[in-house]
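A single protein chain has been removed from this complex, and every other one stays in its place.
Let's turn to chain A:
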Amino acid sequence: MPGKLKVKIVAGRHLPVMDRASDLTDAFVEVKFGNTTFKTDVYLKSLNPQWNSEWFKFEVDDEDLQDEPLQITVLDHDTYSANDAIGKVYIDIDPLLYSEAATVISGWFPIYDTIHGIRGEINVVVKVDLFNDLNRFRQSSCGVKFFCTTSIPKCYRAVIIHGFVEELVVNEDPEYQWIDRIRTPRASNEARQRLISLMSGELQRKIGLKVLEMRGNAVVGYLQCFDLEGESGLVVRAIGTACTLDKLSSPAAFLPACNSPSKEMKEIPFNEDPNPNTHSSGPSTPLKNQTYSFSPSKSYSRQSSSSDTDLSLTPKTGMGSGSAGKEGGPFKALLRQQTQSALEQREFPFFTLTAFPPGFLVHVGGVVSARSVKLLDRIHNPDEPETRDAWWAEIRQEIKSHAKALGCHAVVGYSESTSICEEVCILSASGTAAVLNPRFLQDGTVEGCLEQRLEENLSIRCGFCHIPYDELNMPFPAHLTYCYNCRKQKVPDVLFTTIDLPTDATVIGKGCLIQARLCRLKKKAQAEANATAISNLLPFMEYEVHTQLMNKLKLKGMNALFGLRIQITVGENMLMGLASATGVYLAALPTPGGIQIAGKTPNDGSYEQHISHMQKKINDTIAKNKELYEINPPEISEEIIGSPIPEPRQRSRLLRSQSESSDEVTELDLSHGKKDAFVLEIDDTDAMEDVHSLLTDVPPPSGFYSCNTEIMPGINNWTSEIQMFTSVRVIRLSSLNLTNQALNKNFNDLCENLLKSLYFKLRSMIPCCLCHVNFTVSLPEDELIQVTVTAVAITFDKNQALQTTKTPVEKSLQRASTDNEELLQFPLELCSDSLPSHPFPPVKEHLESASSNSGIPAAQRDRCSSWIELIKLKAQTIRRGSIKTTVTVEKASPVGDGNFRNRSAPPCANSTVGVVKMTPLSFIPGAKITKYLGIINMFFIRETTSLREEGGVSGFLHAFIAEVFAMVRAHVAALGGNAVVSYIMKQCVFMENPNKNQAQCLINVSGDAVVFVRESDLEVVSSQQPTTNCQSSCTEGEVTT
């Protein structure tokens, strides 16, 4: 009996009138957990009843505690007829099950009814007494923390990042059970809500068990989804990244981590297998040479190993790249090698994270994705969801082999999704192939990585751009150049990723949201034929989406995409593809060439003219975009020619590479054959359309930026004003002119208009940026397209706009140096360029000596200290400038930041008291998250039979979403939180039947409940001495790296 759940019903307020005669209500409450039910007394004739009940105690297994939601039903007592239900509250008690989070849930919860919406509120207090249970065969996983946030949560440190965890549970959908024919819509909706709540709990518990088996203590980037498969059932599935987290302030809590968590997750049955170590002696993958050598001579040599060689796409890597699979049998297994190959032993070396601790990400290969079309069949045995498991396993395998083909041993920013229409289901998975630093994947090897980090830090800021695959055996045609930053490694000309921009990446200018939109008509068909038709269309769609993205990226004058998310939605008679990503200009990658248009019939004069006109328009657009997004790649002055660092290729707009230096020339030119221009051939009207559509994308109005990553590259000075919103649009296509073009145009207009509306609506927030813009497309009916957007608008201070995204320390230093620019006669390149390619020999020497002498080559610290030295040096050499330097440095230090916010914060802080903040981001600008209280994962159904009276479909959905927000806020507040971060609306399924005056909507939302403190409220340990300040930050940075 390992847990005692205690519930007290305090009071109700604003209850609806249930008795028309007296205009009052005789309310009482049923509290149900598992199969036990308690009741309060009836509180007669009041809309604000004060029950003040005793503590209702439930003695339950912790397994049940995790699975079951607490169910509170408010009813109106009726002497003569059946009691009328007023509404329900489901409370997930999981947050009470781990020690660091909430200790009590107490607050006003909206009473929700699936037909009437919110009907008053009820004040409930919930507590859990948990007894320690050391039974290792236990079925529960209490204590494992869950985070929706796809980065290491702010007040934690990742000790080990174990890897991928997944699970799915299936059940029959109550909506499709025979009983649904005879029960009321309310009963049916409630059955569904209850079931999903139960299934989520079970899923979370099972995932937790897997995490415990891996010796982790948390799941980060937890993503849970529902597949409403209709007749064939209901699937709840979740993926996440198991980690061992350590709370930053309390280093005591430290779980002994196991060296190689090498269990095959799939094969660990929960009940049967008593020994979790069965597989620990499984084949490890020893590697000949684990050093990540980045010496210029062997630039491309990188280990690219993976556990499976089934597709035998193993790239031939230069030297020291033993890519031995499991089948390769055990080599001489050295201990260190074994620990380092931890990754290879995982069935799926996937990470749902999109942002990483510094140094974690070594290289990024590119986006990998896999899709498969399946025919749904009834799930026969809910306890053994083998089919669905097998489907996903297949897809994951494919992803893994793709990653391997890119010379990568891991996939980051991994996500999975489905699209279902009738009995056809498209399963999709995507991620970014990457090479990771094994240091985070197991513990105790920090010293082993030292040497490696030494080398790493040379290329740290551009390192992730460097190709992980073998140049001679490229998995796809790409044009390689030497990195524009370090000039030692090869980089591709464009880089697509699904992750957030690494914080240490050097970006020029600002980023922007880039979308590719595509529709394809498809014949209506049944079952097999339908699935085949879809499978046949998919590759073409993928290709076109990719082409569109590429074209738009070039049109923006940018060279990399982050946060790429390609969604393919299947409908009765069409397929839709929507790709969103944030384009940026990475300083390390070459300047993208323009777009060249070529006609097929060169003889026709007017045609020619038309083409050239078009070409001009495109060139103008590119130039305009470059200006708009402030893309001015630094031009390195003449004097460095002949310096040991290879000279960068001048790729500014007018000046095409005029002088190449040394031996690279030939190689570069070879690989660059057609690189500078991306040729679009206009050979038919389709292509013409494409070009037109390229040019129709309107940039956001001035003062607005948008991106789908967490924050906008190039903007740092966020104010605390945020506005999260959800916008839904449904359009009906006229069935007459359903051609691909018309469809494309409609879809394009829909998305563009939606964005325009958002810009218009939020114009009062200018200057602001729409962050984390998340588009979801669904095709609820034949001619309906539904687009759902969730994003957050954050204002920023225009005056203090900075050009680069850096860590705070760097930021301050950078600002300092910018401030001092004139005074110290710094060349601008000093600030905007990254250090390794820095042209000043003294600085470089200094850096090198520092790194080699100190032996602590944490790149951050290096840069930091050398910058300080540099500033000092410069300041001293130039007259009495030193005093002034000090002052400015102080201003720019974190303390200064706090002061700055002081100015703007108080009115906001006062005005927003009480309103729980909601944001899809993992942080709150201008505030510090001090505590994570647990995940919020809520599922609501709302149905109406009086659609017109509720304001039509728009009114209905608007009210429902507002109610969902209110309920999320109430639950967060009850946990003691004041914000929910990483908020996401995962599902919004809307069905209407206007003829019957009916509509139904299902919404699933999740996020992390947190406590935040405004930075202005935090007492900042203000240090008067700027250098000390910086140094302390540096040390801190060192600790966290």
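Heads up, the rule we're going with is that a contact is a pair of C-beta atoms (placed from the backbone, for glycine too) under 8 Å apart; a residue touches a chain by one contact, two chains touch by 3 or more; residues count from 1.
Rule of thumb we're sticking to: contacts and distances are computed from a predicted model.
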Protein name, per the UniProt record, of whichever chain is missing from view ("Glutathione S-transferase", "Glutamyl-tRNA(Gln) amidotransferase subunit B, mitochondrial", "FGF1 intracellular binding protein" or "Serine/threonine protein phosphatase 2A regulatory subunit"): "FGF1 intracellular binding protein"
Residue among A:L779, A:V953, A:V981 or A:V1010 that touches the chain left out of view: A:V953
Options A:V7, A:L586 or A:V730, residue touching the unrepresented chain: A:V730
Chain not shown: contacting residue from A:D61, A:E172, A:E394 or A:E963: A:E963
For chain A, residues in touch with the removed chain: 14, 118, 701, 721, 723-734, 746, 749-750, 753, 756-764, 784, 786, 907-908, 911-912, 914-915, 917-918, 951, 953-955, 957-959, 961-963, 965-966, 969-970, 990
